[in-house]
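Showing chain A:
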Amino acid sequence: MSIRKIAATIGAVIVLGVLLMAVFAPLIVPHDPFAQDLNLRLVPPSFMEGGRSDHFLGTDQLGRDYFSRLIYGSRISMLIGLATVITSGLIGITLGMLGGFIGGRADMVVMFIITCRLSIPLILVALAVVSLVGSSLTVVVMTLGLLLWERFAVVTRTTVMQVRTLDYVAAAWAAGCSRSHILLREVLPNIVHHLVVVATLEMAIAILLEAALSFLGLGVPPPLPSWGLMISEAKDYMFFSPWVIMVPGVSLFVLVLGINFLGDGLRDMLGATRDA
Partner candidate 1 sequence: MSALLEVNGLRVRFNEKAEAVRGVSIAVNKGETHCLVGESGCGKSVSALAVMGLLAKGGIRTADTLSFAGQDLRGLTESQMSRLRGDKMAMIFQEPMTSLNPAYTIGSQMAEVRLRHRGGSKREALDRAAALLGRVGITAPGLRLGQFPHQLSGGLRQRVMIAMALMCDPDLLIADEPTTALDVTVQAQILRLLMELQAELGLAILLITHDLGIVARMAHRVSVMYAGKVVESASAEALFAAPTHPYTRGLLDCVPIPGKIARGAQLGSIPGTVPRIPLGFQGCGFRDRCAHADASCATGVPAQSRAPGHDYACRLPAGWTTEQAA
Partner candidate 2 sequence: MSATIEIRDVAKIFRQFSGMFSAPRMVRAVDGVSLTVPAGGCFGIVGESGCGKSTLARLILGLHPASSGDILVDGRSLMAMPRRERARLIQPVFQDPFSSLNPRRTIHDIVGLPLAAQGISGKETTKRVHAMLERVGLRSEMAGRLPAQLSGGQRQRVAIARALVLGPRIVVCDEPTSALDVSVQAQILNLLAELRRDMGLTLVFISHNLAVVEHICDEVAVMYLGRVVEHASTDALFRAPTHPYTRALLASVLTPEPGLGIPDVGLGDSYPDPANVPPGCRFHPRCPMVTDVCRTEIQVPRRVGERVVECMLA
């Protein structure tokens, strides 16, 4: 097995694992993630000195079970990631197809919209919106979704333009197929592998952005456990209890890495049509 395949498999396992964790969170958690126990604050993980066997990853500054919070936090990360990709994907792919397929004036309009979007400072706007409207899960998803579509649009537009000129598309025109048929059945399946890569990339970016927003206190509101929020809350204790920042930090890193590995793997798999 090549290194690429191994990486893709690792990525798939990580993403699937986190996904299962998120879906079945209520069934797996050993403790209520919101239950505070001020007697047991900042308990180290069980494998460290001073750890307790009933708190696998220790507890946070309010005595909440860290492992349970981590698992519930994966729900937020996955939810934000997927919801953002779906929203931004819908917007970006639609715009990209319009520009790439119709061309001409439609393309100029699409290019103009993309350029406008590119000149918006992403973080600033996200911060402004969230601080104006107030932070909630929906607001974060909508903000990220409405801001992160440009890569979808650019990639869709260029790949559609390439595929559009291929002879099998010309043959479909000559066969009298409708526009929508050509776009959905002839063009789209042949650019999906590019879009999958963008989707994974965007998902990773959305997860990281959410973490950043939460870190700044503008993401999902406490007490919802998001990984970014956990990092944020942990930052005051990191010198004496480093695991409180390590645990969500490493989780975030591993998840983002896994998503990227998976994306590359999917591209290789879906893109291979020539030498099947």
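A word on the picks: all candidates are chains of the complex that A comes from, given by their letters.
Note that in this section a contact is a pair of C-beta atoms (placed from the backbone, for glycine too) under 8 Å apart; a residue touches a chain by one contact, two chains touch by 3 or more; residues count from 1.
Just so it is clear, the model here is predicted, and its values are computed rather than measured.
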Single touching candidate for chain A, where 1 or 2 all sit in one complex: 2
Touching residues (chain side chain A, partner candidate 2) in the complex: 166-168, 170-178, 181, 185-186, 189-190, 273-276
